[in-house]
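Here's the structure, in structure tokens; my notes come after.
What you see is the complex with one protein chain gone and the rest in place.
After this line comes chain A, so read on.
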């Protein structure tokens, strides 16, 4: 099941458009499974809460981040913001930079996702003093 992905409209106006799972037959609506479907907002909220835990430990950060990267989506800026703040609480700058690299890699061929994320995260990056991999020259070989 496809989950929410951060996508940009192609018209130059940067607005956040979510891709929702499409149910193609509005007349005869048939759900194959009766399981409760989690909305995108619930998903985001759950992950923001996970990383916002004040006494999060290194293992939980790693586990959460690796799981999140395992999903078929690029995390929302607010989830990443929460994760970067968790890195700050753990005094782990390297992981913060690694997270930024990972989401850039996760965007794959959609080259416009990463600049959008950085733009949204800019206040947090400045506040916490995190340099992007590009600033450090780590995106080149």
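To be clear about the criterion, contacts are C-beta pairs under 8 Å (C-beta built on N, C-alpha and C of every residue); 3 or more make two chains touch, one makes a residue touch a chain; residues count from 1.
We adopt the following convention: contacts and distances are computed from a predicted model.
Trainee: Given the options "TP53 regulated inhibitor of apoptosis 1", "Carboxypeptidase A1", "Cytochrome c oxidase subunit 4" or "Golgin subfamily A member 7/ERF4 domain-containing protein", say which is the protein name UniProt records for the missing chain.
Mentor: The UniProt record for the chain left out of view names it "Cytochrome c oxidase subunit 4".
Trainee: Among A:54, A:109 or A:129, which one touches the chain that has been omitted from the display?
Mentor: Counting the whole complex, the residue in contact with the absent chain is A:129.
Trainee: Determine and list the chain A residues touching the chain excluded from the picture.
Mentor: 57-59, 61-62, 65-66, 69-70, 88, 91-95, 97-99, 101-102, 104-105, 128-131, 133, 135-141
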